Each structure stands twice: as structure tokens, then as C-alpha cells.
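Worksheet: the structure to be examined is printed underneath.
With one protein chain withheld, the remaining protein chains of the complex are depicted in position.
The chains carry the letters A and B, assigned in the order they are written, with residues numbered from 1 in each.
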Amino acid sequence: MQEFLQQLVNGLVWGSAYALIALGYTMVYGILRLINFAHGDVYMMGAYSALFISGWLTAAGAPVAHSPVWAMVAMLGAMAAAGLLGFFIERLAYRPLRTAPRLTLLITAIGVSLFLQNIAQLAFGSEPRSFPELIASSTILQVGSVTLSNQQAIIIAVSVILALALQVIVHRTSIGRAMRAVSYDREAAALMGISVNRVISFTFVLGSALAAAAATLIALNNPLVTPTMGVQPGLKAFVAAVLGGIGNIYGAMAGGLVMGVAEVMIVGYGSSGYRDGIVFAILIIVLLVRPTGLFGSPVTERA
Amino acid sequence: MDLARILRFAAVITLLLALQALFASGLVNPYYIRVLILCCFSVMLAVSLNIIIGYAGQFSIGHAGFYAVGAYTAGAFTVYAGPPIRQALPLDRLPGWLEGTAFLMAAICVGTLFAALAGLAVGLPSLRLRGDYLAIATLGFGEMIRVVIQNVEAVGGPRGFSGIPIYSSFFWASLFAVAIVWIARNLARSRHGRALLAIREDETAASVLGVNVTKHKVAAFVLSSALAGCAGALYAHYEGYLEPRSFDFIRSIEIIIMVVIGGMGSTTGAVIAAVILTLIPELLRGLAEYRMVIYSALLVLFMLVRPQGLFGTWELSWETLRTRWEKRLERP
Partner (left out) sequence: MNALEIRGLTKRFGGLVAVDSLDLVLPEGGLVGLIGPNGAGKTTVFNLVSGLYPPDAGSILVRDHDLAGHPPHEVARHGIARTFQNIRLFGSLTALDNVRVGAHMVCGGSYLSAILGGRQSRDLDRRTREQAMQVLHDIGIERYANELASSLPYGVQRKLEIARALASSPSVLLLDEPACGMNPQETAELRDLVSRLLQEWKLSILLIEHDMRFVMGICQTIYVLDYGKTIACGPPEAIRNDPAVIEAYLGDAVH
């Protein structure tokens, strides 16, 4: 039982990071109906940004290793960098294709994904780089043999704060209202005087920043950074978004958590060889039983 | 069969045999032959995927999975069923090449059959889904197939499956590439092919005209998977070694890219794009680490400049050439 609880805690930690990445997928899908394949690579770029920023801070003499404030600076910096990257990706690669068939857009997203991976490989090398220890690990909570480290607590707490912040943006601000309007009906929104392009840009910036936050948080626990590190988490976060009902923000968060827990459990109790398989098994079952995801509203088509 | 068709068939066989003889003579750089054979596999995969994506308009991201099923089952057949069959039948009296060919044909049947069954198993449940959801489900199935293969020790698991006898050659790869193109073209010209196009354009309208939408979608999916399986069987007996990583979703995406760049629905386009996209990474090999950066940048640029693909839905045939010519004549 205690082992189970420990696995649950570990799963929730991973899951909250997946949730943050899944938010980016789900928001972009909600607005553009695009599966943004490059999102996992924006996550990867976010990780490199955080790595370099903390490197520079260390070089500048800031006591990075033991101060949460500097870790925060690194995260915010990475979020800004990834946000900028997301903005340019949308502006240069996706916007010219606003009226093109969706498959064209999808292939373009795949192209951008490959481009980011390869440019990262070229610029940063293919061998893994190691993150400096941003926050020294310590156990802050122990119940029986179930432990929660400060890093894990930070990952969960920051994820929750960011998700709540996103909720406030989407439901309480005018740009959030515009986002909802565009995802509901882009043309009608444009006729109501909403600048659709600005809303789409904003969505990409927001989603990319969240991915970079996830990357920095994961780096606390799992400090290796490689050019292809975004592929698997990206795929899984995407599955998480589908699981929750793609286009649905709460769904993405719930899907991320389910995904993280399921994955950790299968490794803990089953065979690690099927770690990647379980993700897709869940995906397929959900799609076949309830194609719109756990929280998605059913899409009916008129004959 | 009429005479013209028999002659055409004979001409193709002769040409491919002549090329095979040339390549076997050692006069041609083996690297070029290898690239050419890889082009044949790309053509088989792109043309077969085009049946489901281009004709039927159903977006599948799991094609590499069916390729893998064909490759692994065919490979397992020759490795595990080969020795007992050799013991049971007096095959050693046959000349070596004939024995190899017989095994290759049997392995192709096995690979094609299992890939078709896998296509049926995946297609039946998932073709109820539409658009992106279908894409995601097929992606999931494709990855599942890979994960399962990775966990089967008998075919090497994650280490890869080695020791498959090499029976395939340029002749067989190119012959089957031609055959698959021919099948796709025949399908497109039949009522079944037109039913698929109708489904792509408007399922509802197709159904009220008597097209059984589900049946045609599943049939197209099974055909497409079976042809990928056939390609897989040939690949297994060309490389002699298979590893699960070469059948992951990136591979599926490479095949989709060929179909999209060629122009969805155009077999001509699929063939040409398959060849070009197999050649580009080879041509860029001299650029070493810049190679994949340029490849991906080219891909994005191409989509921005020509979103409908190279050929749109245009098809190379005597008919289209004649129509084009007549239109030119009509113009003063």
C-alpha cells in the first residue's frame, strides 16, 4: 500500500508536468484545430533555455544552486524564450497557411518539429547535457515510508499555480474571452472585431511558455537535456490532451495526471518494456469508447 | 489477357531483369544500387498509403506499423518455418536461386496476409472515427505494434531481429514497386476506387448513392496495410536485419510526407515524391550535420510555397496527356 502511495506521488509529479505540456496542445488545437507536433520541441528548447540561463547566472556569480529565487528566474527566462519561439513559429510557418488544408498545416508542424530537433543538435550537440542542480533535494514530508521531496512539492505546486493562472487568463480577462470566442467560431469572432491573428499569437506564446515551465520543473528531477528529449513527453502530453478531450483545458490537466500516474504504475508493477505501450493502449481505449475524450463535449455532425 | 498487356508485362520484366543483370555484374557502385532499392521501398509505402489517405481521405499515421507486421512475420516465417520445411521437402534438389525465390514468395504471402489481418483488426474499430481522431488512433495502434514487437524475444526484442536470409534483390523490389503502382492505378479506375474518392469528398452524399462507406473504408485500409506488409516482407529479406526503431511513428510520418508532397490522391505524385524524398537525404550526405536541418527546412518551405503538393490530384496517364493536348489544340 505504501509503495502504491509512493508510486502515486511520483506519478502525480510526472503527470503535472505532462499536464502543463498538454495545455499547450489543447489550446492550440482549440483555436487552430492543429495538432502542433512542434510543441514537444518547444518544450525541449525551453529546457535548453533554462539550462543556458542558469549557466549564465552561475557565471555571473549568482548563487543559483541553493536559491529558489534564481531557479524562478531561470524558469521565467525560459518561459519568455519559449514564448518568443512559439510566437515566431506561428508567425512564420503556420500563419501563411491559415486557409490551407489542415493536413498541409500538420505536415508543416512536423517539419518545424524536425527542424527544431536538428537545429538543436547542430547548435548544442547530440550528447546529453546536464542541468546544474537548481534546488538541492531534501525530503520535506514523510508519512510511513512514503516521501515527498521538496523538488516534487515544487513541481506540483508550480504546476498548480500556473494552471490556475491560465484559468484566470482564459476566463477572467478580455484576451481570454477573445480566445474562447475564436476557438468557438473564428469567422464570427473576426466579425465581432476580435483580432484573430493576435489571439492566435497569444495562444502560442502562452502554450510555449507553459511547456518551458514544464521543462524547467522536470529538470529539477531529471536533469538530462538532449535535442530529442521533447519527442516522447510531447507525444504523451498530446495523448493526455486527447484523453481529457482535446480543446478542453481542465481535460488536459486531468489527462496529464492520469497519464503520469498510469505510466509510473505500469513501470512499478508491470513491465517497463510496455511503458510506452500503455500510454497508447489507454489512448485507443478512450478513443474507441469515448472519442471526444473524458471531458470533451460530443461533436455531432449534421447530415 | 490481351496481347498488348502481355507484351507490356514482358517488357517490364525484361527491363528489370536487364537492370538486375547489370547491377549484379559489379559495374555499378553498390551504394547507388542500394539507394535505388530504398527508393523502391519508399514507392511501395507511399503508393500504398496514398490509397487510404489520398483516395479515401482517411488520415492514418500508423503505416509503419503494418510495414513492421509484414517485415517481422515474413522474417519469422523464413527463420523459424524455413528449416522444418527444408527438412520435409526435397528442396535441395532445386537450384539455389529458385529455392530462395520460392521462400521469398511464401514469405511475401505470409507478410501480406498478416499485415492485412492487422489492418482489419485496426481498421474495423478505428474507422468509425473521423479526421484527427482517426489519425491519433492509428498513431496509437502503430506505436502499439512497435512496442509489442519490442517485447517479443523470439524476434530479437529491442536488440533487433537478425539472421533473416537474404532472398530479395533489386529485381524483386522494383518488380513489386511496379506491381503496387499498377494495383493502385487499377483501383483508382474502378468503381471501388471512385467510391473511395466519393467518401473522401462527402461521406453522406456517397452513402445515399448506395456506397457502403464503412465497408469501402475498411477494404481500402486492409488493402493499404496488405501492400505495406508486402513491402515489409521484401525489406526483411533485403536487409536481413530488422530493428523496432526503424518502424516507429517517425517512419510513418516520413511516408505521409511523401504522400502529401506528391499531392494527395495522385499515385504519380506519390511515386515521384517517394523517390525525391529518399534521394534528398542521400544527396545532402556531404553536408554532414547540416543535412537534416536543410531537409526539414525544405519540407516547411515546400508546404508554404506549394500546399497542394507537387501534382495535386493530377495523374499521369495517356488519358490526361491527351486531354491536355486537346485543350492546347483548341486554343487558337
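Simple rule for what comes next: contacts are C-beta pairs under 8 Å (C-beta built on N, C-alpha and C of every residue); 3 or more make two chains touch, one makes a residue touch a chain.
Values in this document were obtained by computation on a predicted structure and should not be read as measured data.
**Student:** Which listed residue (B:Ile183, B:Ala231 or B:Ile256) would be found touching the missing chain in the intact complex?
**Tutor:** B:Ile183
**Student:** Given that one chain is not shown, which residue among B:Ala18, B:Ala154 or B:Val208 touches it?
**Tutor:** That would be B:Val208, which touches the missing chain.
**Student:** I need the residue numbers on chain B that touch the omitted chain, in ascending order.
**Tutor:** Residues of chain B in contact with the hidden chain: 1-2, 182-183, 185-187, 189-195, 197-198, 201-202, 204-213, 219, 223, 313, 323.
Following the convention adopted for this analysis, only the chains that are shown with their structure count from here on.
**Student:** What whole-number Å value describes the gap between the mean CA coordinates of chain A and chain B?
**Tutor:** Result: the chain centres lie 34 Å from each other.
**Student:** Name, in rising order, each residue of chain B that touches chain A in their complex.
**Tutor:** That would be residues 59, 125-126, 128-129, 132-133, 135-137, 139-141, 143-144, 147-148, 150-151, 157-158, 204, 249, 253, 256-257, 260-261, 264, 289-290, 292-293, 295-297, 299-300, 303-304, 307-308 of chain B.
**Student:** Where on chain A is chain B touching in the complex?
**Tutor:** 29, 33, 35, 93, 96-97, 100-101, 103-104, 107-108, 110-115, 117-119, 121-122, 235, 238-239, 242, 246, 271, 273-274, 276-277, 280-281, 283-284, 287-288, 291, 303
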